[in-house]
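Each chain you see keeps its place in the complex, though not every chain is here.
Labels run A and B following the written order; every chain starts at residue 1.
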Amino acid sequence: MSAQENLQRLGITLPVPTAPLAAFELWVQSGNLLFVSGHIAKRDGKPWTGQLGRELTTADGKEAARLVAIDLLGTLQAATGDLDRIQRIVKLTVLVNSTSDFKEQHLVANGASELFAAVLGDRGKHARSAYGTAQLPFGSCVEIELIAEVSA
Amino acid sequence: MSAQENLQRLGITLPVPTAPLAAFELWVQSGNLLFVSGHIAKRDGKPWTGQLGRELTTADGKEAARLVAIDLLGTLQAATGDLDRIQRIVKLTVLVNSTSDFKEQHLVANGASELFAAVLGDRGKHARSAYGTAQLPFGSCVEIELIAEVSA
């Protein structure tokens, strides 16, 4: 199935990304690699704030990571014009706003990893790192950046 | 304008980088991609220490990020011999030494992002992630790594 068919099946509408307010780009392509900026978790159009281990549970974090993945797919759609030009999600870096006691960053990250696999199939399977940050921009609970390979 | 002309206009003299004390390199090139090691903030030749949200303000952090960007340009100059061989600053990762309450890592990062744009123009516009670390080597307040694309 195509990425669009999978998105329809899952009932997901991709957002159109908005340009960053600051002096950077949402993505830069070099050769076949697309480097996508860190995207923070949002809910109702605002940063989804809170720290894992304090205000938020692992289930909250996993849902937040899933929402970030949807926003990242929106950015990949804008960058490529067609998600089926994505040859591979190469690498995810999943940053989880964590207290010094929260140890389930990998379970939070699964919210994003599972969505990429559901939408892109084998092309969505990626290398990954997940870890706990002291804080994130705007107090958001999760931030994810990625590298994708696109067809020439 | 060339990068050198921009540097002159801004009154910036690039430092000559010193080799790391430890068992790693300041940069490694693979294909057209130059991977530059994390550079920590320095002032008067010593690590600029302190944590954002404790001893340092957002304005301090932004200035520290600008100084790191100057050091990174010094390293890029040493790596390429000519900054105009830089085709693109592809990706910045900006690590901000943060308390668990400091939420303006993106504003700190702008200190670096804006300098790259000022010196390299459109070639300086990059993808970016910024987040809060629990600490940084030597207690420095900001560390930045980058990936650049160089001409063959």
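Definition applied: a contact is a pair of C-beta atoms (placed from the backbone, for glycine too) under 8 Å apart; a residue touches a chain by one contact, two chains touch by 3 or more.
The structure displayed is predicted, hence computed values, not measured ones.
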* Structure fact -> Assembly check, 2 identical chains modelled here, expected copies in whole complex 3
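Operating definition for what follows: only the chains that are shown with their structure count from here on.
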* Asked: Between chain A and chain B, what is the separation of their C-alpha centroids in Å?
  -> 24
* Give every residue of chain B touching chain A within the complex, in rising order. => 31-33, 53, 88, 90-92, 98-107, 109-110, 113-114, 116-117, 125-134, 147, 149
* Asked: Which residues of chain A touch chain B in the complex?
  -> 22-28, 30-31, 33, 35-38, 51, 93, 95, 99-100, 133-139, 143, 145
